[in-house]
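The chains shown are only part of the set, and none of them has been moved.
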Amino acid sequence: MPTKSFFHGADWNPEQWPEQVWAEDLALMREARVTAATVGVFSWSRLEPTPGAYDFGWLDRVLDGLHEHGIDAVLATPTASPPPWFTQAHPNALTMRRDGVRLVHGSRDTYCVNAPAYRAVSLRIASALAERYARHPAVRLWHVHNEYGTWCFCDHCARAFRGWLRERHGTLDVLNDAWTTDFWSQRYADWAQVLPPRATQYLGNPAQELDYRRFLSDRMLAAYTEQRDAIKQVAPQAQVTTNFVLGGWVPVDHARWSHEVDLVAIDHYPSSLDGAPAQSAFAADAARGWSAAAGHGGRWLLMEHAPAHVTEDGVQRRKPPGMLARIALAHIARGSQGAMYFQWRASAGGAEQWHTGLIAHPGSTTRVFAEARALGNHLAAEGRAPSYRSAYKKVPFLTDQPAGPGLAGAGSGAARADVVGSGEVAVWFDELCGWAVGASHLPMPVDYRGIVEGWHRTLWRRGHHVDVVPPAAALAGYRVLVVPAAYLLSDESARRLDEYVHEGGHLVVTYLSGIVDEHLRVRCGGYPGALRELLGVRVEEFDPLPAGVAVGLDTGDTATGWTEHLTVPGAAVLARYPDGRPAVTQRAHGAGVAYYVSCALDDAARVRLLDEVCAAAGAAPVLPDLPDGVEAVRTPDGIWLFNHTDERHEIAGRPVGGGAVVRLPPS
Amino acid sequence: MPTKSFFHGADWNPEQWPEQVWAEDLALMREARVTAATVGVFSWSRLEPTPGAYDFGWLDRVLDGLHEHGIDAVLATPTASPPPWFTQAHPNALTMRRDGVRLVHGSRDTYCVNAPAYRAVSLRIASALAERYARHPAVRLWHVHNEYGTWCFCDHCARAFRGWLRERHGTLDVLNDAWTTDFWSQRYADWAQVLPPRATQYLGNPAQELDYRRFLSDRMLAAYTEQRDAIKQVAPQAQVTTNFVLGGWVPVDHARWSHEVDLVAIDHYPSSLDGAPAQSAFAADAARGWSAAAGHGGRWLLMEHAPAHVTEDGVQRRKPPGMLARIALAHIARGSQGAMYFQWRASAGGAEQWHTGLIAHPGSTTRVFAEARALGNHLAAEGRAPSYRSAYKKVPFLTDQPAGPGLAGAGSGAARADVVGSGEVAVWFDELCGWAVGASHLPMPVDYRGIVEGWHRTLWRRGHHVDVVPPAAALAGYRVLVVPAAYLLSDESARRLDEYVHEGGHLVVTYLSGIVDEHLRVRCGGYPGALRELLGVRVEEFDPLPAGVAVGLDTGDTATGWTEHLTVPGAAVLARYPDGRPAVTQRAHGAGVAYYVSCALDDAARVRLLDEVCAAAGAAPVLPDLPDGVEAVRTPDGIWLFNHTDERHEIAGRPVGGGAVVRLPPS
């Protein structure tokens, strides 16, 4: 039922406001065609003011209100922020930092996920909520916790870590080998000697650090599934998820977690205003990739994004007019089952009182609400929220499409196919590589995600519809696969990449790929150990460049940051360093081709290389020759165009105004 | 008696030197016309070498020596630095950092002001000093402690904080409301759950942080008044004060404290050499403002400043020749009852051995002492230290005034009126706004004091005599009042500002004013909530600009850093943003006018605006059209001119040499 398949709305925190505001909120939600509201995320101290004593009355009224207004509830369990009584009762169940400092409440996320006391009270409140609301007609999706990702190094963690390691490694000998404990005399003789990677004198053990991230990910996942299962025990049909937050510091393996949620949901906060369109595309493509690989058909949900700003170097840059809808629709075009914001009404007090809301402090008169309302109307007109029986109202800023085919001609929601992936061009993205790079003490600082996003951005700029795929994804069928800086690569992944090429794929591998095994041990004998044969190259030396130094290749391209010294026992050379050494290579293998890029290329060089590779592979962009800043997405409804620039462009014979979103009819 | 009303001198730490140096010091003090010396500030471990056992002999000799030389003693209680025996006896009464780290002695200021043990020994030594010296003829002023401002987060603090909160908020419900604890599930169900804002996982609660500053201020004030009262019990006529240190990190509400001292005393250490004249003027005007609002008639004292340097980005810039006297006299012109330095003789060892002294390490032969001596002679000749019967000796660098009226014609000290305030132009300065801005997580980093000083500096540069006024100051009579970034504004303050304009005042309010109530809750409905009606504007959106971005207004002026989107339901527009939206507005209200400046203006723009406002309000500068770097102060003795530049200027028809101080006769 399409009504039920689309989420347009926001986090709603009515407990921060007098009840008369609730009525205004519900009316305004209707006005903005909101279909769903997330409630309860940080309500624990309201729901359970003292241990075991519940106050559900207010939440009853909230859910009833939503239901009466035809709005779905995304009901959260509040376990991301235990109330002050938890600190009081269980001081040793709070977060301990790496240096042994015990944190206290006063913010959020202050707890140890391995503390039995924390797990017990979490499960209790989740169960109580399930008991009470599992059959509430407003509840459409359960949202366990919020943005899992809290580190802790306490004794509970130490104990649990040992158990996890026993399970993973079996014996201490295996652990010692995996962690290379012969380096710096770290060989363990007793499981009790193993500790979390707490503050130590100098450089830590990378394998220990990586395993600790894996451990935290697994333990948080257990905390999640524990709540999920409690909910499903009461309501087997319940849909349950949790919102993923992306970031190098987050010890959560989202690809793995995606198997345990009913709908992959992400929060997305870009780090720069100008970079927001490309960053949004990457996050959306990654979420779709996780969903697809976990068997969810590529469907996912943008659970949180900021209504009106992008925080850039500590400054809240305002989204210019039109950007709210353009970014929301770009996510939807890439498979999101809606667009949800944090938050509905900006808080008057508290730590995030200056986070923007759909209803800003001044009220519903502001531009941001007008834009949200227009977007809601547009979505409703599109059939994405058909339970609302209001007339379709054309929203000018969403299109400058002339009469004829276009928005007006779009099919109804019910008729639409679900999600379109690329199927042609993919970028490999493995969060564990980011962890691995972060744990290791590399020859120079390396930003894994930045490298991956760079390659994705180039393809995005060139008009390609790109899938971002985790290592477990099916690779067959892709014409082009880019594997940037896949530092940690399992034997199995290496085998699958070989097979991919052999079967006809075009593979582009960059420097720092296939270097270490799953325990961060270098694959010796010549880099990239896991892919040396496939690529036909042998790297003998890394030669990182200091900031400000560039090296010109004989192709006219430029490398900065990273270079290598390699020999090419089995590959053709496409580009060379100034001294004639190979820089970029190509090797035919089976029915396919494997390229190796031994240096950090700038965007222009990536364009030239990828254009060539895609042409050779027969991977066509959605639209060719797009101007910079114009995004084209293939959807079941045809191609959507997003003009992220201020200028009017002519695309596919049509004028597309600055800031406009235009849909081309399915051809 | 004028002798007794003027302080020219320094901190003197004879305990660091053999007694033969004391005699030399006293002789040199006479030579430099020193009238007062602060003693005992950090002498606790000498005065009470073991708990309860006193050694007053050396201090007897110090005070007797001062008295014999006709020099007053400012006698300090030494409680800012407990001796090592305190650490040994009361390890849990030492400072605990936010992260739980307990500090130890080895520096200064290591104690918890809420620890009963600390309070007990502090009161004991203060009482012992009072008993012994209350009637010593040299003791003219008591100086309790030194630069109150130490943070602590220990359990003593937690207990005391709860008591303070109960008194402030009454019930937990009120507290929960004031602190917006519904955000992030922080609702308190038991007073015992309330803690100081210790290290937590992520962003802290702004209202908790602000109340903690208020609490620390109150508790330190109680520690001060406890000592003050003990002294006054022994010597009811004793004059008692403590030295205020300005800085964003100092949790002391100086406006409030000013009511509890007999003489407002400040320490002043500018942060840049070129900025020192303007910063000194601001600090002086603020001290005068606190004194006036607390009923002390505007009298105050510069208790500490550095003899020969300004520390700028970690480098001690030397004051060029003449600057010592020029800065001292500028403070005096603005109401200081003297000029005191830290310190008399530079320490040979210890943490501040490289802090400059009037007697530098090389001895009394140095330039700094020569300048101090010349200043002393000048002050004596001025009648500010008439107890010294020495001939007046003209000090050339203090003036290049030609014969005739001028220094030579100045009236005697006895004849002078006391302190002149501006009475015409004022700048609102509320340290709590700085705390509020620091506790909040704003849309961009904001430097409250920098903004206030910027507006003050512009008026200073334009030759205005400015009062810097705390919120409780009387506003009636000011022609112009500038309120920069008064983020936190009480209802009462808003009412008084309205009344001020209504009665004929010209009010200039900037962005980020009137935004939150006293608990940091945003005043919703359109910014600036507290002043919206008065100003006739309604701000819908903040639009902070990243570093390096500027916006041109239609007046030719430039805004950087902060801009806003506003509507002007009831105001005229004086300047507009490039897109035509209002930037600066003006509204007539009653007999006055209220201006609103929605963006950060550079100095040139502030000059244009304030010149216009002052002209309209009839607020004339002390002297018009002063060159940059020339300061004019109106005093009871006429106008004093300070040429802070190296160039000679023609002012009011007279040549004023580079670096010179010139007095114009009262007209």
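Chains here go by letter, A and B, matching the order in which they are written, and residues are numbered from 1 within each.
In the analysis below, a residue touches a chain if its C-beta (ideal position, glycine included) is under 8 Å from a C-beta of that chain, and two chains touch if they have at least 3 such contacts.
Bear in mind the structure is a predicted one, so any value in this text is a computation, not a measurement.
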Homomeric complex, total chain copies (2 given): 3
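Basically, only the chains that are shown with their structure count from here on.
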Angle of the C-alpha superposing rotation, chain A to chain B, to the nearest 5 degrees: 120
Chain centre separation in whole Å, for chain B relative to chain A (CA means): 49
Residues on chain A engaged by chain B in the complex (per definition of touch): 13, 15-16, 42-46, 49-50, 78, 81-85, 87-88, 95, 97, 101-110, 150, 308-309, 312-318, 346-354, 360-363, 365-368
Residues of chain B touching chain A in the complex: 99-101, 179-190, 192-195, 197-208, 440-445, 519-522, 524-527, 538-547, 565
